[in-house]
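With one protein chain removed, the remaining protein chains of the complex are shown where they sit.
Chain naming follows the written order as A, B and C, and within any one chain the residues start at number 1.
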Amino acid sequence: MSTKRKVYLDYVATTPVLPEVLEAMLPYFGDVFGNPQSLHFWGERAREGVEEARGQVAALVNGVAEEIIFTSSGTEANNLAVKGIAQGQVAKGKHIVVSAIEHFSVLHAARTLEKSGFEVTVVPVDNYGLVDPDEVAKNIRKDTVLVSIMHANSEVGTIQPIAEIAKVVKEAGALFHTDAVASVGNIPVDVRQLGVDALSLAANQFYGPKGAAALWLRKGVRLIPLMDGGVQEGGRRPGTENVPAIVGMGKAAELALKEMSQRAEKQRRLRDRLIAGILSAVEHVILTGHPERRLPHHASFCVQFIEGEAMLMLLNNEGIAVSSGSACTSRALKASHVLIAMGIPHEVAQGSLLFSTGLDTTDQDIDYVIEKLPPIVTRLRQISPLYARFLKERGG
Amino acid sequence: MSTKRKVYLDYVATTPVLPEVLEAMLPYFGDVFGNPQSLHFWGERAREGVEEARGQVAALVNGVAEEIIFTSSGTEANNLAVKGIAQGQVAKGKHIVVSAIEHFSVLHAARTLEKSGFEVTVVPVDNYGLVDPDEVAKNIRKDTVLVSIMHANSEVGTIQPIAEIAKVVKEAGALFHTDAVASVGNIPVDVRQLGVDALSLAANQFYGPKGAAALWLRKGVRLIPLMDGGVQEGGRRPGTENVPAIVGMGKAAELALKEMSQRAEKQRRLRDRLIAGILSAVEHVILTGHPERRLPHHASFCVQFIEGEAMLMLLNNEGIAVSSGSACTSRALKASHVLIAMGIPHEVAQGSLLFSTGLDTTDQDIDYVIEKLPPIVTRLRQISPLYARFLKERGG
Amino acid sequence: MPMYSDKVMDHFMNPRNVGEIKDADGVGEEGNPVCGDMMTFYIKVKDNRLEDVKFQTFGCGAAIAVSSMVSEMAKGKTLEEALKITPSVVAEELGGLPKNKYHCSNLGAQALRRAIKDYATKKGLKLEGLEGEEHEEAEEN
Partner (left out) sequence: MPMYSDKVMDHFMNPRNVGEIKDADGVGEEGNPVCGDMMTFYIKVKDNRLEDVKFQTFGCGAAIAVSSMVSEMAKGKTLEEALKITPSVVAEELGGLPKNKYHCSNLGAQALRRAIKDYATKKGLKLEGLEGEEHEEAEEN
């Protein structure tokens, strides 16, 4: 690709590690390299690092340190929650409820549970990607042990009414997990206020390192571990702790908590400019997800008559990095199950385009995108038989 | 603790990250922070880093890149291998064989399989911790789908005759996994020569970072993933790749391969000095594990009449970091199952002491240990009722 | 986009023969909205030769590159020669296509074939290579 301006607008895919975070991590590769389980000076210092991070991560979601189980990814946290909690409650029943727009680490984990005799109910979402708490309530049965509904969706940005859903789940006597991977660190998340029993979060969504994530699990909730092995994380997640990454997650959590509102405010402003700019500069574009109840750094669209991967490639050629939920951009060649669940036709879902801003995003970046996107859309529409047909039908 | 000389002799617990390795990792926290699954410049560069590492890791065990599945720890690699391969072959049978001295991530994974209807045969070891290939052969049945025997044991250093065991397993028509977490990077490991079907390795055993490990899995072996989610690692290990750690593992693998023999030679010399020194300076000490067929950096003992944790604490007070397999040093308060399986009485196993040398170990470190250990042993024996009894019985 | 060859990238960035032929002698459409790639080919025939070929494509980079490549390969060929342009020949000419892209994006040859068939049907022609499998089973590359 050419050496033009480079604009990263794919922060929901992953964020860079902040310099302060990396700095906090560095000693743990060198001097403080010990194994936290070791009974000596090196082990002790590593353990202190991990335990400090546990407190910092707990604070970010208003939990307590002992309720944090560190994992290696949001995917692992979700698998641990869904499989671990469901399997921990089999004495009570074998029914779980998830939404249609969950990340695959929840949705497919539920499918895997079906193979061992669980029943899974998938509740729908509306056109904005919202789950209706009443719909959840309606689907909870006597043998429902777990409901898992995500906090924010990373493809359309929609934020669910988790507190309301948690309330109906609690009243019905089931446990409630929320995948908050896309939200924690970006918007306030308080496990007590939300009233959930388990919550997944991942460091690389808030300027912490890859390889560190966590499940917050309310004290007393029974959990069958995914893995067997040593005594790390109270035996619930064995394996040598990824100390530097955990320490980095702690630091990133601390910073995210401190800077939350100013970060969000800046993101919201840039994001709103981007949305307004694109909607006015390009015809036949739909904003996907909820217009207000959405992540502050999130702007997602469907551009009609053209396909997402082609747009990605041409944007990339201009130095702009975004993502898409089109079939062609997925390894499985299926359009985003999220967009389809929201009632968007396959043809339209093909034009999915997803921008997410971050701490390094500038007004110039937004201007650049608003300048570069329209000719790309025009160019692809000129090749598109769907657009030609549309023009003919409209014209004639 | 006091600020005396500091001597780390617990390299089997974990190794520091080499400066060259950290240097290779650093860009991936900053500039090259992309998500390898992203279809743009940032994603592409991250993906290139991961794929280069895959080749480097494969080379270390003489495999090919596509056979490497990155995981977050040796524990995860072992769980994935044991559970994933066993569950992948249920059509054939539900019997597996492991040795009595496996790491808990194999042994307990096997126990978990029992809960879903598998039968597990645990083969014994001799006084040196060696598995007899004939014993394995005898225990393979028609419905045996998997045999998992570790390559080297991290508690007693013994290296198993894996090629011989793999041969009998292959002849009997079962699949063979070996946990080579303690050996890979320290001694030559060649999956083709060993003739295994799956092999676990972990970066933090050879100066790579924590949070990166791998399962080498022979092409064509069916595996049920531990986790559900995205398409990473060919769907066999979903979750955002821990790019910096994976890149670091690749670099560490490259260095380990290049420097293997000179590293091992140095370790062996230091280790032999340590063994000779301790055996001559302290009475009533047993070298555990095999005297020759052992890891080059590994020296393990049982010091009679006293207990390991107390020794660890006093050694730590002198700045010396080692580990122990005593009951008191384990969270579960059970003496090392490895020592017990080797026929060492509980009382003796309590005196377990485990030294492992590394790249930074010097002759002065060895001298220091040989100087500091004897008075510590004497001091604890003076408190010990077992030693008093021994003296009386010997005296009278 | 490293999974695309330079040739694919070139045809994607600079697609040849884009557009519609208003008075086409044959038109062929191929593709489906679930996979996400759809192509329309237009041909102009003179003396049994493809005097002009144009296409429109809705789809990913590979789909656009494939269409462009097919149009370029087809132009000037006799109808019989053009019918020998199969998905695997196109993929090879493009320096390979990513495995998972092969099936969906590689529909250009079929769209062209449909256009030729359209022409042949209108003209009442029987062409060698037109009978038989409408959809060549695309091999993986």
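Note that in this section contacts are C-beta pairs under 8 Å (C-beta built on N, C-alpha and C of every residue); 3 or more make two chains touch, one makes a residue touch a chain.
In this text, all values refer to a predicted model and were calculated from it rather than measured experimentally.
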| query | Who touches the missing chain here, B:Gln267, B:Asn316 or B:Thr361? | reply | B:Asn316
| Contact set of chain B toward the excluded chain (per top definition) | 305-310, 313, 316-317, 326-329, 331-335, 345-347, 350, 382-388
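By definition in this document, only the chains that are shown with their structure count from here on.
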| request: If we define chain centres by averaging CA atoms, which chain lands farthest from chain A? Would you check? | output: C
| request: Could you please state the distance in Å, as a whole number, between where the Cα atoms of chain A are centred and where those of chain B are centred? | output: 34
| note | Chain-centre distance (mean CA atoms) for chain B and chain C, in whole Å, is 56
| request: Go ahead and note the Å separation of the Cα centroids belonging to chain A and chain C. | output: 39
| field | Residue list for chain C, restricted to those that touch at least two other chains | value | 1
| query | Hey, what residues on chain B touch two or more of the other chains? | reply | 39-40
